[in-house]
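Sharing a structure below in structure tokens format, with a few things to ask.
Just one protein chain is left out here, and the rest sit where they should.
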Amino acid sequence: MKKLCIVFKQPPHGTAHGREGLDLSLLSASFEQEVSLLFTNEGVLTLVKDQDPESIGAKDYIATLGALPLYEIDTVIVCEQSLLELGLTESDLRIGVSVINSELISGHLNDVDEVIVF
Amino acid sequence: MILHLIQSSPEQSSALKTCLRYATENDCILLSGNAVNSLLNKEWVRQLKTHKVVALQEDVHARGLTNLLKDTKLVDYDDFVSLSLKFNKVISW
């Protein structure tokens, strides 16, 4: 079993990066890889509550985040600094996450076997 | 020990910004493609100063930046391969 960290650094919608990252996450998890997710920069906007992507013709892959526990993806990390830069707090996010600082994130990136950035 | 690969300019992508947030002093940052342009920008140069940075010679040369980036360590594709093997992990940002 490999430890895989999938990084979301781009905002949701407008590009397929976020959806592709999430597809890869679920796929890897269903093949019993230990998957963790890291949301950084505008990627943290993926987690914001009350989104309505279908109203702009985008696929609602945000809803899929709710299934993460069923896929046993329990480590969802949010970059504290990115939240601050965007003026957000944890209460603006739709799922339970670990908000941690850059130093701890560096440690996590070192610990895992592979890091894949979207 | 991580080798961080940056391929686009900081004007195009948040790759460099994100990488700098998490890169540690044991890591190496390899700039290729338009990412070499960041070495012309004082602010990025300042932030890169605390890290080990190399740039892909071919991309620097193609952009006519060889003389402007005299202070940067340049590597060729063979060096790139050796670096990838030397580090535990490669992250392509």
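Letters A and B mark the chains in the order given here, with residues in each chain numbered from 1 onward.
Throughout what follows, a residue touches a chain if its C-beta (ideal position, glycine included) is under 8 Å from a C-beta of that chain, and two chains touch if they have at least 3 such contacts.
Please note the rule applied: contacts and distances are computed from a predicted model.
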### Message
For the chain not present in this complex, what protein name does its UniProt entry give, out of "Putative membrane protein insertion efficiency factor", "Polar amino acid transport system permease protein", "Aspartate carbamoyltransferase" or "Sulfurtransferase"?
### Response
"Sulfurtransferase"
### Message
Quick check: which displayed chains does the absent chain contact?
### Response
A
### Query
Where the complex has a chain not shown, which of A:Asp23, A:Glu42 or A:Asp74 is the residue touching it?
A:Asp23
### Task
With the missing chain put back, which residues of chain A would touch it? List them for me.
23, 26-27, 30-32, 59-61, 63-64, 66-67, 70-71
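Operating definition for what follows: only the chains that are shown with their structure count from here on.
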### Task
Under the touch definition given earlier, write down the residues of chain B that touch chain A in their complex.
2, 14-15, 17-18, 21-24, 88-89, 91-93
#### Entry: Footprint of chain B on chain A - complex, ascending
7, 9-10, 40-42, 79, 81, 102, 105-106, 109-110, 113-115, 117
